[in-house]
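Removed: one protein chain of the complex. Kept in place: all other protein chains.
A, B and C label the chains in the order they appear, each numbered from 1.
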């Protein structure tokens, strides 16, 4: 397995071209947040906006709209009933993230069905949280080439692959990556990434980050990086590494690192790696 | 074209007279924010208040009132149904901003009609975002002298003027400025301003600012400066330059600059330019 | 007229006794905030809590409860319909503030009637903003000794006293103070205070503070100081001076000072004056 390092960040986070506009950095649509788990999709949205996605829209239960706007007016909102407007919104996306706080009821199921059917070949789809469980329960398959990233923790990976935690070896995981035909971000205190081409291991991650919402934040970052950067495999690796890197940095001064603190610090740390990239280039 | 510079700020942002009260710095009424785009008008309001407008009122869909108050209790709110209260509010304004998150439906159209009919010769009107698109769709004309500022990005300017982006040359833009009889703030990574008297080019602007909501923030700043400063053309130029100046400054430490961060830093940077103005005066 | 100075602060803001509890620092009930002006009562509440009042309750239109809690969970809320609960709440207060964002309609009038009738001789009542206008319109009189503070700006003082702004001389104001039998905080860029015993002039105040909500913040501070400090006249003077003092300090680095920034800085500046008081005592 390749070990992720700072080079995974400097390879991706480059100086933006002067002649850019918000469209240059992609459109993400984030779907999740039922009546109890609205905070999850809010945390994903904060990560997505602050990691640099050009335009972020959130489709969530109406109950969550005010809290989202109160924290993050930069995001647009849409109720998550399956209207024409919902379908139109999905259609505009470069990246769709589904799952944070989505829940497991029938409505959530319908939304996932709908998104899986609608996904266009140009779009990336990140499937997180309860959407992974729903995907597993319904024995979906991605039976044609799709640009999909799953972000399971070990229990969700068991549901998706059938592999018990003890059987989640690198070889077995890689086998299931091939069967699914998707990128797998297998979250643990040392997250692993499985793609069609390679396997990566994240050497970072602090126990200060072991608190609810960290996964929602990571999912938002992955969506944002996919929307914004061209090399998609590299973008996923960079998001995973940066999430842990910031967590470790903040964990030096804090016993607990809140997910929203990771997001708050994204613009600063991304700049540091842009500058590091430029310094490295200069030396060459 | 004249290139904007720090002198455009020091010429406008002067030390306030001791004997001032909130009325001295004008009343702005901001109209926008439908059920999906409430964040837009919230961002405009934050910019307007923090740039120093004396009194800021927001007319928006009721859904957005709580989020606005949670972020900015300094602003007053009114539902945007076309009641007598709405008309009374419009009547008190020194500056009206319409458009951020307004949307394109029939209700939005009615509000724009209403505002265009009601505008008094003493009032300034800033037309932004979807209000520009509605204005273009309805083939409105400003067939008598009106104090209007349009703030289109290049696509909106195409809709308004009919000029395709490739044809948006300085000469053509100036021609259309005359036809419309309004001030044009043509937004791009190097924003241009066209007035009856002059043409300006903004040399600043960072790609870190290429994120949703930047335009809403600029529109709020323009409204605030028009409400507060006497020389209106100079006020528009100062708002445009300051917006980019802060964006560039924050962009030195941040890969992405959120629109709300620009607003948060307005009081500090405006003070710096007031002080710079005073130092320049002393030397004379 | 006596000129307010730092001594008005060191005389009031003393080191709290170790054996204190929240009841030691008084209960304030703040009433205001209709459907359009909810921000006003939120700003008063922030000032009241952060200036040290032990317990702060807010009675406001239900529409404003969520925004208040989102900013300030330290305050309790109650709908402002005239229920038994409302009367019970009023009954517990050491200080009642009525007026910020109250509005001028019939319901607002009923609430003011109710409060004026219910006020007990042990309670202080601060009448601010639209409650002053309502008081004037209804030709109320305080025909028995009441502990009342009015906080009019010059236009409201004209309504209350009948004195046109040009006639608002020290002598005339003092005369009307006696007729009303209340403390008058006459707000302008150099606020004056009239009591039965004395006249004070505030030498401070920055034009950076000339923005909507400053008066709501001052009213909240006055309520908090009355609830917390024993010498009531001294408490009012201290609140007025501190409000401007903080405004001037923040105005050195900011072109505009938001009302909520004044409140945010209250705990820090109050500590500074407590420390100054103790140093002065040591020297004696």
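Quick notes on this structure:
Here, contacts are C-beta pairs under 8 Å (C-beta built on N, C-alpha and C of every residue); 3 or more make two chains touch, one makes a residue touch a chain.
Because the structure is a prediction, the values reported are computed rather than measured.
Checked against the hidden chain, the listed residues B:70, B:131 or B:208 yield one contact partner: B:70.
Taking the complete complex into account, C:69 is the one of C:6, C:69, C:146 or C:199 that touches the chain left out.
When the full complex is taken into account, the listed residue touching the unshown chain is A:40, out of A:40, A:55, A:96 or A:222. Only one residue from C:33, C:52, C:152 or C:259 touches the chain missing from this view: C:52.
Residues of chain C that touch the chain left out of view are 13, 16-22, 24-25, 49-56, 65-67, 69-70, 72-78, 266-268, 270-271, 274. One chain is missing from the display, and on chain A it is touched by residues 36-40, 42-43, 46, 63-64, 66-67, 70-71, 153, 188-189, 207-208, 210-214, 252-260.
In the analysis below, only the chains that are shown with their structure count from here on.
Residue numbering at the chain B/chain C interface overlaps only partly, since under half of the positions present are found in both copies. Taking each chain's centre as the mean of its C-alpha atoms, chain B lies 34 Å from chain C. Taking each chain's centre as the mean of its C-alpha atoms, chain A lies 49 Å from chain C. Counting partner chains per residue, chain C shows two or more touched chains at residues 66-67, 70.
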